[in-house]
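Accompanying notes for the structure given below.
Just one protein chain is left out here, and the rest sit where they should.
Letters are used for the chains, namely A, B and C, taken in the order the chains are written, and counting of residues starts over at 1 for each.
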Amino acid sequence: MDSYIETPELREQFETPTQQKETSTLGMWIFLVTEIMFFGGLFLAYTIYRKEFATVFGLASSTLDAAIGAANTAVLICSSFTMVLAVRAAQIGSRKALIVFLILTILLGGIFLGVKAYEWNQKFEEHHVPGPAFYLEGVPPGGQGPAQLFFSLYFTMTGLHALHMLIGEGLMLFLLWHAYARKYTPSYYTPVDIGGLYWHFVDIVWIFLFPLLYLIARHQH
Amino acid sequence: MITEAVQERENYLNTSHGIKSWLLTKDHKRIALLYLHTITFFFFLGGIFATLIRLELLTPKGSLVSADTYSKLFTLHGVIMVFFFLIPSIPATLGNFFLPMMIGAKDLAFPRINLLSWYLLVIGGCFAMYAMLAGGVDTGWTFYVPYSSNYSNTYVIATGLGIFIAGFSSILTGLNFIVTVHRMRAPGMTWFRLPLFVWSNYATALIQVLGTPVIAITLVLLICERTLHIGVFDPARGGDPVLFQHLFWFYSHPAVYIMVLPGLGVISELVSVFAKKPVFGYKVVAFSSVAIAVLGFLVWGHHMFVSGQSVYAGLVFSFLSYFVAIPSAIKVFNWTATLHKGSISYATPMLYAFGFIGLFTVGGLTGLFVACLGVDVHVHDTYFVIAHFHYIMVGGTIMAYLGGLHYWWPKMSGRMYPEAWAKLSALVIYLGFNLTFFPQFILGYLGMPRRYWTYPDEFQVLHVMSTAGASVLAVGYLMPLVYFMWSLRYGRIAGPNPWGATGLEWQTPSPPPAHNFEETPVVTTEAYDYAALAAMEEAKVG
Amino acid sequence: MHEHVDSIKTYTLVFFSLLALTAATTAVAYTDLGPFNIVMALFIAVLKMLLVALFFMHLRHSTILTKVVVGGGMLWLAILLVFSLADFVTRGWLPVPGK
Partner (left out) sequence: MGSDLPLFPVQASSIAPSVDHLVYFLLTVAVFFSVGIFFTIFYFAVRYRRRSESELPVPSEGAMTLEILWSVIPFGLTMIMFVWGASVFFTISRPPDDAQQIYVIGKQWMWKIQHMEGQREINELHIPVGQAVKLRMTSEDVIHDFFVPAFRTKADVLPGRYTTVWFKPTRPGKYHLFCSQYCGTNHYAMIGWVYVMAPQDYQAWLSGGATGSLASSGEKLFQTFACANCHHLSGAPGRGPDLPNLYGTQVELADGGNVKFDEDYIRESILNPAAKIVKGYQPIMPTFQGLVTEENVLQLIEYIKSLTPKEARPPAGAAAATSKRKSTKQ
């Protein structure tokens, strides 16, 4: 037990802080792999139906607002940027910068979710939500079925992404609270680090969703 | 006197008391026991369903329960046994208890997540139980669309949610194991000194982490389809029901290896200890576990040879399925070779190991039939398939689980089980199992389809044999329940190493102290080095 | 602890590259490249993913084990997609419905 370094953050199953940090980071990366597979099921469904109903998917995709989509992508990239700066602030022990960047990240995430909510609301008003009332202008009557498939995938994919964003916002608030309570030091900021990993991963999912959902056939319609 | 001495020494069981000390414990050993209680409950629950199914099938015309009830019985039997017993069975109990000890760690890497996984299993189980009590679910454990999405009027959503939540339990256990094996090994515990049980649990964990998320998203889609009618699998809107089967089997085929791989690890331990020899071809056996885990992901389409999947995809999946046969065969050959010139004890765990090898061999060899395209077209969805996977899951996994439970019982409880009763029950289980399931191979080849409430008269003799076997099997399974409980109070005190085994878990008192080891062990020998163990014992005596 | 601290300059550079690539992917989508529209869209998305993963998620300073974990995840995603598509793409090769 002599080698046991007593620091408040070291949990009893670990021998050293380095071991603890590496373990937590590895755990987070493995968790992200499970997230890849989770979204993977949706990407598979998307690939198969897009291949099968290429024309209708193109038409349906072009009814989304590409400008809003691109702008929202930029918002999310900004939030990733502030997140990485927050991690950096934690690394060098600047509590004030950490708090500022976490707040910025939360705000940017909020903007993204707000825009998403606005888009969803628009879809409801335009009857682009799969169901008996569904009708997509510009798609021939016989193509309404596959057009619904597109919007089913759109809502499921963006919905699950938004859910991950919400969880991310919760994580950020938690980090903010702990940062405010001076829990993080340059020798212990693992939660900020792995929170950042999660946030960036959610960003990456959107990086794929944006072209796959918004930009299928812009050159044609 | 001795009893008091054992009870006085501090161990993980008496270090703290009260229900709270159990429900909030972060000790992997206590969590393992929580799991043990939970899955024992689910095992007997699933067993009751199985008994009712077999009783119903005693006569060709349904007479015991209605057709509707029968459909719910086999669905719940499958759901409970697969998701709430077999998948957590060995990893969450024996793995949870012994994996950290075997690598010389104080605990798993994430003890709180470990506790969380138990709660998730219980919550998932509650959803499944709610579905059961509210009216049941009748889709079959496979939940094929569009029946499950648009036609069934039963509690599909509650059951789906239950499995979804239990899935997270499985993912988190797997994640915990992987990280633990990578980061928490004791000094000197190199990869090739790991006991084979650790290797097989590591391979299992890989599958849990990579496969389970896909069943999660599949169930999300199914639930969305039922509640919001999104139509992803709805043919009327261009959706493809076969896509559901791809997603389902991408997880559910590897899930078979989640169930059986830990069992293969247990058998490697048992064969070595009770032959007092290192496992023949240690590295080959270790790698074969990982090979099974990886190859297991490339073969799911062999569940879909007649589903409307393209014949060319069928070709690829059949071809790759045969690759899984090789690492499985290697294991059986290596265990057999381990026995050669060994010092073979007939203790109960070894009887289970013998039983396992025999039944797993039959299960594996009949797997060649169902992997064979031309034959599978005929036997697909018949009792042949039922018999085949029960040989793997019951004859394999449950045999290994019981063998492992007997083997490690002295370590977990500090006391021995009654040997004579245990031998008797092992024999009863073995005979009962074969009588139950062997006739089903013949039934299946004759053409008896799965999930039939009634059947043509000519199949009755075989069904009666199967039901008779099931009653023997039920008695066999009840016996350990009784004598294990009995042994907790009246069993002989075990001592730290009753079997003369080499693993680190045997070098600490039984039951182990809260932090497993008095001091972090340093490993200097290979796994299964019985000579070194003998030398060490001698040194202690001298 | 020997943590590698990247400079703000590096992060800023990556940030602006990501914004530029977002603009690029949008612009390219409006140009008719035939079958290469999807190729370009995915290529740019992968590029952006690599930037985020390597720099923002510090993958380039990570252990080999972490890289193997990430690679394994991508490989398994590929297995899911490729083997499922093996069915959907080859349907109809044999001129018998349902085979």
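The working rule: a contact is a pair of C-beta atoms (placed from the backbone, for glycine too) under 8 Å apart; a residue touches a chain by one contact, two chains touch by 3 or more.
What you see is a predicted model, and the numbers here were worked out from it, not measured in a lab.
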{"item": "Missing chain: touched chains present in the view", "value": "A, B, C"}
{"item": "Selected residue (touches chain absent from view) among B:362, B:422, B:435 or B:494", "value": "B:362"}
{"item": "Touching the absent chain when the full complex is considered, from B:135, B:308, B:496 or B:513", "value": "B:308"}
{"item": "Chain A residues touching the omitted chain (full complex)", "value": "52-56, 139-146"}
{"item": "Absent-chain interface as seen on chain C, which is shown", "value": "92-99"}
{"item": "Interface with the undisplayed chain - residues on chain B", "value": "60, 62, 67-68, 71, 138-140, 142, 144, 146-147, 150-152, 235-236, 238, 240-242, 275-278, 280-284, 305-308, 311, 314-315, 318-319, 322, 325-326, 329-330, 332-334, 336-346, 354, 357-358, 361-362, 365-366, 368-369, 371-378, 380-382, 442, 445-447, 449-462, 500, 528, 530-531, 534"}
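The rule is simple: only the chains that are shown with their structure count from here on.
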{"item": "Overall pattern in which the protein chains touch one another (line/ring/star/complete/other)", "value": "complete"}
{"item": "Most distant chain from chain C, judged by the mean position of its C-alpha atoms", "value": "B"}
{"item": "Chain pair with the higher count of C-beta pairs in contact (A-B, B-C)", "value": "A-B"}
{"item": "Inter-chain centre distance, chain A versus chain C - centres from mean C-alpha coordinates, in Å", "value": "15"}
{"item": "Between chain A and chain B, centroid-to-centroid distance (C-alpha), Å", "value": "35"}
{"item": "Residue list for chain C, restricted to those that touch at least two other chains", "value": "65, 72-73, 76, 80, 84, 88"}
{"item": "Residues of chain A touching at least two other chains", "value": "22, 26, 30, 33, 36-37, 40-41, 44, 48, 52"}
{"item": "Residues on chain B engaged by chain A in the complex (per definition of touch)", "value": "105-111, 113, 171, 175-176, 178-179, 182-184, 209-214, 216-218, 220-221, 224, 228-232, 236-240, 243, 246-247, 515, 519-520"}
{"item": "Chain C residues touching chain A - in the complex, by the definition given at the top", "value": "1, 3, 5-6, 8, 11-12, 15, 18-19, 22-23, 25-26, 29-33, 37, 41-42, 44-45, 48-49, 52-53, 55-57, 62-63, 65-66, 69-70, 72-74, 76-77, 80-81, 84-85, 88"}
{"item": "Sites on chain A touched by chain C in the complex", "value": "17-18, 21-22, 25-26, 29-30, 32-33, 36-37, 40-41, 43-44, 47-48, 51-52, 66, 70, 73-74, 77-78, 80-81, 83-85, 88, 91-92, 186-187, 196-197, 200-201, 203-204, 207-208, 210-212, 215, 217-220"}
